[in-house]
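Quick one: the structure is below, questions incoming.
A protein chain is absent from this complex, but the other protein chains hold their places.
Here is chain A:
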Amino acid sequence: MYDPTVARLTYRALLGRRRALILGALPLLLIAISVVVRGLAGADDQTASDLLGGLALATMVPIIGVIAGTGAIGPEIDDGSVVYLLSKPLKRPTIIFTKLIVAIAVTMVFSALPTLVAGFILNGNGQQIAVAYTVAALVSSIAYAALFLLLGTVSRHAVVFGLVYALVWEALFGSLVSGARTLSVQQWSLAVAHKVAGGDLVTSDVSLPTATVLLIVVTVLATWYAGQKLRSLTLAGEE
């Protein structure tokens, strides 16, 4: 199921100079803001939770997910170099699964890790807030990577759609319409975070069992469908 060569190629494409800069910028921004907030306001649990929930989980994780998920396959399909993977006796689901693992790993490293660091800076993991949001970031990294990998496989405008989903649906629409919040990777991961932190600082609109089932279903379905799409991917010629 996992092909180390596909993984190596994907890592190197993803962590190429330009993309690595974008991937690194957001986490650095989060940590910088955390340092400033801690310096100005001191350690405060509510502030820590607001910042990690609003900036890290609602904005940074999905954006990193978009870059890693779509970037793991989109550019290869766009420029046609995917032909070198497709012209091999490799099962298409193997290619997708491998790229998913890479996208998950990259999203986790560039979003969950800085979330943990920011959490410790903000309030030293008081009330388990840093750990809770880190777990949420880890969990949502998986679902985002799967969703955006699928998007990268089926659409040439994956980054745009991904950002619209991440910013408009998750961040804006979700805060206005309660129904939208139920269908949000962010809320599902918050349900897991709530379980870790306990208390009322971290809350979710979705119950833990529902969230768990939805996370698994979305991840598995998106991955399966991406594999199917890749099996019948059409490489149009220059004509």
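Please note the rule applied: a contact is a pair of C-beta atoms (placed from the backbone, for glycine too) under 8 Å apart; a residue touches a chain by one contact, two chains touch by 3 or more; residues count from 1.
Assume contacts and distances are computed from a predicted model.
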Chain excluded from display, named as in UniProt, from "Ubiquinone biosynthesis protein UbiV", "GntR family transcriptional regulator", "Dioxygenase" or "ABC transporter ATP-binding protein": "ABC transporter ATP-binding protein"
Contacting the left-out chain in the complete assembly, out of A:80, A:124, A:179 or A:198: A:80
Option from A:9, A:48, A:96 or A:202 whose C-beta touches the chain left out: A:9
Chain A, residues in touch with the chain not shown (by the definition above): 3-6, 8-9, 12-13, 16, 79-81, 83-92, 231-239
